[in-house]
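All protein chains but one are shown at their positions in the complex.
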């Protein structure tokens, strides 16, 4: 079998993101799911595994069992996808990393910064790789935007405006039976950030990925608009970068009319660009003084960095799953190089533990800033 | 003559906004320009007046002269448009108000808050009306948005996101011969705000007009990205409203790819709406849980408040000049009622001195906040 | 008075297009309405004239009266706007042309080709000018598109796709009290074409204006979808041009969701462009092999032909009334040159009798083709 054998922790029946990871893992033929500890409830774990056609011997009721058993098998998994709620990332990740099994983990890194640091230490000492699924960095035109910034198409960056707006938490769905909403609004499972952790970290990561810069200070105004909700469901954040660039990061889960409105705008002294996740195959670019251009994935001015991760000619839309699959495929390339004792090729890019730690610092800084009336805080 | 005779201060050759006011004044047949002190340079004033076909006897070299002479004429002007740079608003406005001549003045109100207060005192005591041309409030769909908020289509407002992005000051055009840029970047003529005064006041006014609310605190981060520029060319402002609503106001004149990107987004607990000046005949509205709708000016769900100020059936675009003309036509209606000793009909709406003062307080508050590292300031 | 004194035939209370012509005539200060035969019903004519503030002596109950009386006055009208239903164009136009009064006439030229030819003969012999208000040719970006085609930006044209889709006749509103619908669906007043005459002629004219070409053959499939409707409310037309270019022209008044969807797409061997009336300040242009560009009125690559007829900087939308006003202002320039015994400057462009005749031939050809089962007919 050419595919890398993969296990999964979490992602049982009814979990949205588990199926996304499974599709992403197999879309390019990079991985093959062969084992799973798909739920903390044993019967559910078994039912889910059977539904996926896993070998009954490799359906586990517990991730530790799976780690142990798979590490012993000759044909054991070489990588594991961790798709549990935030507070259940660190435990399994550490367990597998210690056994030399590569980890592909959903974001945010963990629920707390302390866990994140603990995980980071283990990861440093492990010979296995750690990949964080900040999936939006897999979009070809996000890669393109990054290449354009890097080669100076925008000149010196002045403004970074990123936002991620949703509306699904406009009402108190967490008390009305939505499992997705329940754990995301529960500090013991989600951590200190609500919208911040769930989607703010994506916005933060996207801006950092494309610009290659991280703010040196942030000032955050957090709100919990829905009565009874403890964690933030809206955040307005101002950003300051070394060298004078400025930015804003807006996050909301209570903005009716927005489904997954992740948008990035960058302005430099030579040009500007704009990208939106909901129509990801288009990128606006305006060189200052020139015409506004609508670049397409695969059309004119397509960058090799974008072409490398595209599967179709321009005009045929790729979407969220393809971008997610790119993270998996990049991970597979890195794993293969790593196992062959080689350095990962320079063009292979995936979000790492450093990105995860950065996201955690972002959430913590926002919470601190908000507590101090939106004072400036270094993330 | 049915039209109200109008004079103009400023707006000579090469001034962009003068011609806009002239078209706006006559578009609906409400006013007729018959006199002018169109430039502080006498030859230019004369040449400009002749070009416009004014009676030579009513071309003045000085606004005081015009005020005096026209006040004495039986057929003298009943209103005057003031379209000079900011620091030249208060002087003429006071002069005409004192003589009972209605004033239609470009925004922002003045260059300094002190001038604004002085003007306000005179206006209070004058029997003449004062109208400020916050022209965006003349768009039918802005009126519609206001009506929708007022009647509760969005429920209780939670989020107010307004922005006005331009790109024409991306480079130092003020040192390269642009008259428009020169005075707008010069604190002695523009006042304490650069982009803030020029377009930030429009964004502030628009948000206030549509929501019927004003923030009780703002926190502003101002930048002057172009070397040598003294005033702000970019502003990121966070807003806090009484009752818990939150907002952001972004202003930039250095955002390549944006011409006149004035955009408003409002989100409440029952729905959201979005409007953009560059395509002003469309309004997005999403009742939470329902379908996203693209309302057109004159189409289904059109509000009487919008229909009242529209001139065309839906699908035939109205633009900036029509919105501007609506301010003039509303002013004419108010003037006629006023001169007839009647109250202005309740549906007649135009920006007033109170709006102008609010705008000045906004600029001052932003500058103060920025000096205190983006501390919260009451505007 | 600098403005050219203008009379109007038709356009009384409740007539939509009369007010459009009046705004268009005064928007740039080119004309001043001073006389009118605004309705064939005398009381209505009077009431309408008074409402507009006309001198009672110049409110006429009949266009012949007006022509006679105004021709005798020293300060008589120099031009007349004819805004009656189609079958009432030729009569007044001939009357005024014979008296040397310039005619600005709504489209289509007449109700029948016979009338059109009769009018043409009179116009040829008249010393007065004849202007047809194919108002869409007044949009700056339509002028730009024409200039781009002329200078070869698209290379050799291959495809011309034009359409004008509306929905207001989806139901039988002509039997439910809509005056606008009544005469437009009545062959004795509208002529042989329904949608064809009302909006098809606009589409035909726009394509001809921008491309500089007219088809040598057309094949038309007409429908009257609403029971009881005699004239077409939908037309599908295929076009063949000399030299091999091909095209389509689609017209509908029964396409729900379309308000005034006039759209033009042109493709040549070097590039393509697309324009839509509902967002007229944008023009898509793609040089083959290059990036797709969104040109704005007044932005980069703006052509002098567009800038000449624009009133505002890019980003501030101009609309339907401005385009209409441009036809009036061009007419005024032509009239002034004409009256001064000079040739009209080459850059001054307005739709003429030739355009009107072409439109009539188009309608007739479509009807003939449709009768012959969509056979090819030379227009």
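Which chain is which? They are A, B and C, in the order written, and residues in each are numbered from 1.
What we mean here is this: a contact is a pair of C-beta atoms (placed from the backbone, for glycine too) under 8 Å apart; a residue touches a chain by one contact, two chains touch by 3 or more.
Because the structure is predicted, anything quoted here is derived from the model rather than measured.
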In the full complex, displayed partners of the excluded chain: A, B, C
Residue touching the undisplayed chain, where the options are A:114, A:230 or A:312: A:312
Absent-chain contact - pick from C:286, C:329 or C:358: C:286
Selected residue (touches chain absent from view) among A:27, A:47, A:113 or A:213: A:27
For chain C, residues in touch with the removed chain: 154, 158-159, 161, 167, 170-171, 219, 221, 223, 225, 234, 236, 238, 240, 244, 246-248, 250, 252, 254-258, 265, 267-274, 284-288, 292, 373-374, 376
In chain B, positions touching the absent partner: 285, 289-296, 299-301
Residues from chain A at the interface with the omitted partner, ascending: 2, 16, 19-20, 22-23, 26-29, 53, 166, 258-261, 277-281, 296, 298-299, 311-322
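Keep in mind that, in the parts below, only the chains that are shown with their structure count from here on.
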Copies chain B and chain A - interface residue numbers shared by over half, same or different: same
Chain of greatest Cα-centre distance to chain C: A
Chain centre separation in whole Å, for chain C relative to chain B (CA means): 34
Centre distance in Å when chain A and chain B are each reduced to the mean of their C-alpha atoms: 43
Residues of chain C engaged with two or more neighbouring chains: 296, 299
